[in-house]
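With one protein chain removed, the remaining protein chains of the complex are shown where they sit.
And then chain A:
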Amino acid sequence: MQRPNLSAWLYVTPLMLVLVPFFLLPTLVVLVASFFETDGFGGLLPTFTLANYVDVLTSAQTFLLYVATLKFAILTWLFTLIIGFLVAYFLVFHVKNQLLAIGLFLICTIPFWTSNIIRMISWIPLLGKEGLVNSTLLGIGVIREPLEVLLYSGLAVVIAYVHQLTIFMVVPIFNSLARIDKRVVEAALDAGASRLDVMRYIIIPMSKSGIALGSTFVISIVMGDFFVVKVMSGGGSASVVSAFYENVGVLQYPIAAASAVLLTLVLIAMIALILRVVDIRREITQ
């Protein structure tokens, strides 16, 4: 009975070597700091207080920040899912030549060879008041005044997120679709299923694991981001992280730590929910 135990520990060691120092310990530091007090000059007083949590949890601002951030997360999730699924579906089921499909798949990743920031910032000259979109629309006479909603707005934030994150949907969904046995689809068609039925009863259920994985990526990235919101909303919107980043800026570490712990808990709950709907482990090992 000793041997399997030992080998199990050996298997798990590399992961632990990464997780413990780079995830667990920092998280613990943040957790501990969230119960401390500050002297107002960046110093931490090692007391035990719940005041930071009381402050965060009783503030209407916290609620508004979560509403704002969740709004971006859900909209981004919805659009990346639709676009990502369609792209993956097209590549797997409509491109007959497998080599071509893989080639097209690789082409999808080309924009991602540049940095996130560059991809986000390149939207600005496109969407601005005197930007390409507005000047084109003005030129062909569709609008008379430039559309201000295109830039420095919630719309701009969502556009940037969708552009940045769709690939995180395409990859896992492509992967799970590619593993569907095409004969199952043919059999269903032979048995008289409509294309919609095939989609509803075969394709979507069998790509659940890919969708769940993609959703996990997209939602956790959006919930944890502040930079895109800051730049694309022109500072007109805030997010959970941007709010506590401002606290760090004036050295209010304990309250920022409490906000960070809360965000971690909310994210764990959201991911748990996704995993409850889809048992990724079972789906992948199938």
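In this section, a residue touches a chain if its C-beta (ideal position, glycine included) is under 8 Å from a C-beta of that chain, and two chains touch if they have at least 3 such contacts; residues count from 1.
The definition used in the following text is that contacts and distances are computed from a predicted model.
Remark: of the listed names "Carbon-monoxide dehydrogenase small subunit", "ABC transporter substrate-binding protein", "TldD/PmbA family protein" or "Transcriptional regulator", the one matching the undisplayed chain in UniProt is "ABC transporter substrate-binding protein".
From the options A:34, A:80, A:207 or A:237, the residue with contact to the unseen chain in the full assembly is A:237.
Summary of contacts with the chain left out: across A:42, A:103 or A:205, the touching residue is A:42. If you put the missing chain back, the residues of chain A touching it would be 40-43, 59, 61, 64-65, 68, 124-125, 128-131, 148, 151-152, 230-231, 234-238, 242-243, 245-252, 255.
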